[in-house]
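Only one protein chain is missing from this complex, and each of the others stays in its spot.
Chain IDs A and B follow the sequence of writing; residue 1 opens each chain.
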Amino acid sequence: RSGKMAKLTHLVDNEVFRAYATYTTIVLLKMMLMSLITAYFRITRKAFVNLEDTASFGKGESAKKYLRTDPDVERVRRGHLNDLENIVPFLGIGLLYALSRPELSTALLHFRIFAGARIVHTFAYLIPLPQPSRGLSWAVGYAVTISMAYKVLKTVLYL
Amino acid sequence: RSGKMAKLTHLVDNEVFRAYATYTTIVLLKMMLMSLITAYFRITRKAFVNLEDTASFGKGESAKKYLRTDPDVERVRRGHLNDLENIVPFLGIGLLYALSRPELSTALLHFRIFAGARIVHTFAYLIPLPQPSRGLSWAVGYAVTISMAYKVLKTVLYL
Partner (left out) sequence: RSGKMAKLTHLVDNEVFRAYATYTTIVLLKMMLMSLITAYFRITRKAFVNLEDTASFGKGESAKKYLRTDPDVERVRRGHLNDLENIVPFLGIGLLYALSRPELSTALLHFRIFAGARIVHTFAYLIPLPQPSRGLSWAVGYAVTISMAYKVLKTVLYL
């Protein structure tokens, strides 16, 4: 039993894997933060989508007026969806990349740039910053993921 | 070759990992169920979004009237998107947590509460139950994921 546990722990003793775990956790927590920001704007802007969510603001017709879209809420939701579209590929390709024996320094460079780019992307979307801030930060994260995918396919290709 | 296979199998012989695999598969299957529920409501409510999906209901203008949104369809789709937003972090952070040597009993507690919370969340969204049912079940799953993320970062932090 303890022998098996020891084997398992090799993954978390490996520096590349630890770096992957750290940056993946950071970007996933950042993505989860979008839920809280959405809730904050829904409550402060009184803009809801489900009738049961408006019950505390009154009954019947007086509650229905809070069933509406708000530009700030929609903006956060677009940022959240963009996170999903880009962080899911990082989650999968990054894991395979971390297992494909990259140099530690190269791996760190990929993970740090991706995490930084996604954090900049969030600020660029929510403030919002003028383009091309958001576009560039999106493209940097995208390019890092493509670079990791190339390394994965070069290392493991088995069709 | 068989030596390598044996090493691989250590992961699935580890009880924490097996628990992670079981609950992850359960919540992902639950999420996939949302697709079937969406299809069910689209067909019974005759509410479609693609013109090619309405072909069996008639041609031209008579088919176009089925290109519409339906409150029940939209509700399931929101539940599905909420699943994606919350189950993706569980998938990634939960995997790293399962590899970070947690106590089996602690890990089981995390996985069981998360899966239970997401199942309650789905019922709360689809029935719908009065608030704060949905809000609370969402928050419980969110808190479990944060708790696992804390353990991961404490164990592996490598910036």
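Note that a contact is a pair of C-beta atoms (placed from the backbone, for glycine too) under 8 Å apart; a residue touches a chain by one contact, two chains touch by 3 or more.
Not measured: the values here are computed from a predicted model.
When the missing chain is restored to the complex, the residue among A:A63, A:L136 or A:A149 that touches it is A:A149.
Among A:A39, A:A63 or A:L96, only A:L96 touches the chain left out of the display. The missing chain lies against subunit B, touching residues 4-5, 7-9, 11-12, 15, 17-19, 21-22, 24-25, 28-29, 31-32, 34-35, 49-50, 52-53, 55-56, 80-81, 84, 87-88, 91, 95.
In the full complex, subunit A touches the omitted chain through residues 7, 10-11, 13-14, 17, 75, 78, 84-86, 88-89, 91-93, 95-96, 99-101, 125, 128-131, 134, 142, 145-146, 149, 152-153, 155-159.
Simple rule for what comes next: only the chains that are shown with their structure count from here on.
After Cα superposition, the angle needed to carry subunit A onto subunit B is 120 degrees, rounded to a multiple of 5.
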